[in-house]
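Before anything else, here's the structure in question.
With one protein chain withheld, the remaining protein chains of the complex are depicted in position.
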Amino acid sequence: MTDEFDAYMPELIETRRRIHRRPETGWTEFETTALVAQRLESLGFEVHLGLEVIDPERVMGRSAGEAQAAQERARRAGVPEELLARMGGYTGCVGVLRTGRPGPVCAFRYDLDALPITEPTDPASGHLPAVEGFASVFPGKMHACGHDNHAAIGLAVARWARDHEADLRGTLKLIFQPAEEGARGAAAMAARGVVDDADWLICGHVGTTAGPGELQIADRGFMATTKFDADFKGCPSHAGSCPEKGRSALLAAANAAVMLSAIPRTSQGDTRVAVGKLVSGSARNITPADAHMEFEVRGETAEANEFMTERAEEVVRGAAAMTGVGVDLRRVGQGSTLVTTQAALDLLYEAARAVPGMKVMAAPPCPGSEDCTVLMHRVAERGGNPGYFLFGCSHHGHHRPDFDTQDTVSDKPGFEMWVQVLKRILG
Amino acid sequence: MTDEFDAYMPELIETRRRIHRRPETGWTEFETTALVAQRLESLGFEVHLGLEVIDPERVMGRSAGEAQAAQERARRAGVPEELLARMGGYTGCVGVLRTGRPGPVCAFRYDLDALPITEPTDPASGHLPAVEGFASVFPGKMHACGHDNHAAIGLAVARWARDHEADLRGTLKLIFQPAEEGARGAAAMAARGVVDDADWLICGHVGTTAGPGELQIADRGFMATTKFDADFKGCPSHAGSCPEKGRSALLAAANAAVMLSAIPRTSQGDTRVAVGKLVSGSARNITPADAHMEFEVRGETAEANEFMTERAEEVVRGAAAMTGVGVDLRRVGQGSTLVTTQAALDLLYEAARAVPGMKVMAAPPCPGSEDCTVLMHRVAERGGNPGYFLFGCSHHGHHRPDFDTQDTVSDKPGFEMWVQVLKRILG
Amino acid sequence: MTDEFDAYMPELIETRRRIHRRPETGWTEFETTALVAQRLESLGFEVHLGLEVIDPERVMGRSAGEAQAAQERARRAGVPEELLARMGGYTGCVGVLRTGRPGPVCAFRYDLDALPITEPTDPASGHLPAVEGFASVFPGKMHACGHDNHAAIGLAVARWARDHEADLRGTLKLIFQPAEEGARGAAAMAARGVVDDADWLICGHVGTTAGPGELQIADRGFMATTKFDADFKGCPSHAGSCPEKGRSALLAAANAAVMLSAIPRTSQGDTRVAVGKLVSGSARNITPADAHMEFEVRGETAEANEFMTERAEEVVRGAAAMTGVGVDLRRVGQGSTLVTTQAALDLLYEAARAVPGMKVMAAPPCPGSEDCTVLMHRVAERGGNPGYFLFGCSHHGHHRPDFDTQDTVSDKPGFEMWVQVLKRILG
Partner (left out) sequence: MTDEFDAYMPELIETRRRIHRRPETGWTEFETTALVAQRLESLGFEVHLGLEVIDPERVMGRSAGEAQAAQERARRAGVPEELLARMGGYTGCVGVLRTGRPGPVCAFRYDLDALPITEPTDPASGHLPAVEGFASVFPGKMHACGHDNHAAIGLAVARWARDHEADLRGTLKLIFQPAEEGARGAAAMAARGVVDDADWLICGHVGTTAGPGELQIADRGFMATTKFDADFKGCPSHAGSCPEKGRSALLAAANAAVMLSAIPRTSQGDTRVAVGKLVSGSARNITPADAHMEFEVRGETAEANEFMTERAEEVVRGAAAMTGVGVDLRRVGQGSTLVTTQAALDLLYEAARAVPGMKVMAAPPCPGSEDCTVLMHRVAERGGNPGYFLFGCSHHGHHRPDFDTQDTVSDKPGFEMWVQVLKRILG
């Protein structure tokens, strides 16, 4: 049985696979931003790029060197100089469709970035992108979280809106956010004001707790989170001939890693602390002068996360002082808890029930983090209605080399859901 | 075969056993100080007591409460009020014998204090003091290092000197030091100037590396040491209902204990670090607000000990800061390395060879600590000759409940050695 | 305005203060058990004592030495030999009133034990028990959690039931449990089967989240918990002369304390871990051969607590192995989560609303632990109805030296609540 949405699917799938083949990690999405911008402009959207939608003062976890190198790669891949100039070194894009008729501002948010994971490319692996020939061509990078699906669906929604513009009122704002992984990009977009006029902000995700044929509406969940990088700076020495002259950054970081894990639990809500990376030292017999550590804390409530954040900073600075080592501690990511309104919940349930053949249900509270929550809080604080839903696929876990979304099955309900939401807000 | 020294032995052994039965730990040696003072005065020595020989500003590791209680006990045991008043709350005693004839000042140093160890009192244990009925009558206190022998020998030397005063010249100074254990007492005597006029300062010890029939002369050894007490002050909370309100002094102390042990070695000489005691917490479910820790560092050289001392202070303060806990860190003991002169070595070897039947040898460098080193450094700095020897006994280790010196065998050579030294300096 | 309950209050208050004056910690409640037993017998209850109601195989956290000493104290305080003999060294008591009329078995549970806290006795402190002359006469022991109120109310309920026996049916079972603190006593009573015939088991507590004038009904809460004692056994050595011969139990315990705190959080529910006590070492310069540690873990769910329990055991054994130290690790307490039924909730709400002048509300989920949960689970598993409520007082926190329940105000509503429950079950 075909319907009006089928016509959009070939382009959606092709776009998604085009993005999947050339995955770009956070703050390096120059090709993806260009693809989105060109498509939106061709559809008549007003397009804002890079520094127009990003406050560089609030950017977290961006490597200038990597951004520079990625820009070069994009240039070689044919991204027009004019677009790169408009971006100004920063990725991300917002497309606006003004109907000219009075009505609310309806914002949808999609994310663009991939992960530092190597995708299987051997068809014998059975991994669908490898079998069908759209696996990543960049070793060490992979869309293993479905942001490629999100971006492609966003563009299909753009086309649908253009096709049905006559039936709409108010303003549609499609936000394509960089650097969701690590919860790095949303704060810079929020600070630039991209959702400040939004009456509605709807966000969504493929997979996670939603299985095939399911649409889940979220009324709570996500942990608030703070991401940190710490660089300890000690003093080298020959560990045999003059250990007393050395100050081991490795020892400081090791003690910090243990004591971070030992921050007490809090009655303010469930918490997390994870030291995910530690790299220190050069030769076996040289007191390590440098240690790089990446860690994060989370809290079920803002208070709980704030507690963890403050204690973590105390621990890291104390661990350095304890061993006579210096430390550069930086917050490199920030996420909030999920916030929504009854109006948004009602609208999302109604929209979901209009998608044929789907099982509609409440989403279980998610212990992960999503930085669209930062945008959602901004909207809620200004009296708008933020909402969040999940559309399902089958998977063994996100962020894995074998992650796949079965796009030809999963993406149509996702696309339809967004259209149903759009119809209800701007219809 | 009997000789001139045999006559002194019965009193020496009786005195030693009298002291052994009533052991007094550091800064509580009121009965022992009184016994020594009374004996010296009866022999015609000029006697200085307590605050006359102790600089209270430089006293380390003294509990005013314990001193007060011990004074009461001594009072009940019959120590005359007049003597207690002269002591002024502080133990220790110096006896001076001035021959009136020109000559050097010869100082001998003996220590008075016992250990917080419970001595076996059951004769079935085979422990000699128990078998012969002179085991400690104070549970939890014991002379398990031979300071009782030292004090008794010092008094025998006093009697011998009095008996042979006509053959002597110059001045004999017998220093009976409190609180050697923990290296607490010497600094306060040094600061009071008790060895400032000494041309010679001879110190000695029973046992340690010297076996039965051995006299060992030391030309180096002892580690410099600093003793610390740390009291961590956190914040209590119910560990179930509001762990976030607590600040665990226990966790701070535990981390400090581990990281103290992890202070690096140094090329400036061998080192030690020992956390000997940690007491923290009240109930299982209350975040511990208090932790008391006792530790020490040592160094083969002054530099090595200074390195350990500085790093230890850094670690303890850092451990507290890292967990939001306060700390009161105090130096409660101080010892130096052994210092001597060629003149002192020559004299000690000559004296030792005059003691019949003894094997004379160099002492191996001792890794322990002895606070007479503080007095020895003071003498050396002023151009005097400090010297150190060991007289042997059989033992399984000092500071053990089964420690015994076999006084009837060990103490005569010790006594003779000191007399031979005395003859050579003041003869 | 007086009512039928006022007549019971003078005896209730006097009994409570009598118990308050002579606080007995867990497994030493010989005087309190005797007082309860004598009162119950005088009222015609069938009374079961000590080993009749305690399974010694399931007793946790009991010191035989302390129990022995407490028995002696009780003997000297006039507890009849016959009662002590019936107890058989174990405290706790169950009183049964059989109406002879068909009806359910209704069990109420009260706890008896005090805490190792020193109560202020100076009236100038303003502490009510000190002001009114019923402060603890046992230094270091105090009823600082209201178990004295519980026991006294239980006895008042006994008297009321006797007075109104003609109006009742079925069986009333009053359970006076020892050793609630540390979650030690309930498991031994459960194992002995004391609640196996209970159709209803109602438990309650003064204070905690309930303020003055409040009755709170609990439908969830309490964390499951496991309490542990660990005794590390190392090897002593002189820390200066032969540190390599030592095995520091202190270092093992310190590392265990840190790493216990570092057990990861779990998605199975909120957790706790608390190292509440650590005592190790003798002298500063002796490698500590012994360390005693007390700690506990908690979990919002049984799974979460089981996770913490397993990881904790792994950490402690690993910490010992890592430093060549032995360890004796024992589970000394066990609590569950709160379980109830709709029938129990309905009944408790109805009963509460019958107590005049009280604000009735749901209790917030309590993060603490209560070992009556073990009995409640036993009843629930057998199809009975367990319920739990709180009756309020003003306080700054339980387990503090300044804890007071304002008995003349708080205890009447508590008493009435139990009577209202009783009327509804056996009326």
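Chains: A, B and C, in written order; residue numbering restarts at 1 for each.
Everything below uses one rule, namely that contacts are C-beta pairs under 8 Å (C-beta built on N, C-alpha and C of every residue); 3 or more make two chains touch, one makes a residue touch a chain.
Keep in mind that what you see is a predicted model, and the values were worked out from it rather than measured.
Of the listed positions A:56, A:103 or A:243, the one in contact with the omitted chain in the full complex is A:243. Residue-wise, the contact with the chain that is not shown comes from C:264, picked out of C:10, C:193, C:264 or C:356. Among B:242, B:262 or B:302, the one in contact with the hidden chain is B:262. Think of the hidden chain as still there; on chain B it touches residues 258-259, 261-262, 264-265, 267, 269-273, 367. Listed for chain C, the residues touching the missing chain in the whole complex are 241-244, 246, 248, 251, 255, 259, 262, 264-268, 287, 307, 311, 314-315, 317-319, 321-324.
Although one chain is not displayed, its contacts with chain A can still be listed: residues 115-116, 182, 223, 225, 227, 238-243, 248, 250-251, 253-255, 257-258, 261, 272, 274-288, 291, 294-296, 298, 333, 366-369, 397, 399.
The working rule: only the chains that are shown with their structure count from here on.
If each chain is reduced to the average of its C-alpha atoms, the one that sits nearest the average of all protein C-alpha atoms is C.
Rounded to whole angstrom, the centroid-to-centroid distance between chain A and chain C, based on C-alpha atoms, equals 49 Å. Inter-chain centre distance (chain A to chain B, centres taken as mean C-alpha positions): 68 Å.
Multi-chain contact residues, meaning those touching two or more other chains, occur in chain B at positions 241-243, 248, 251, 255, 287.
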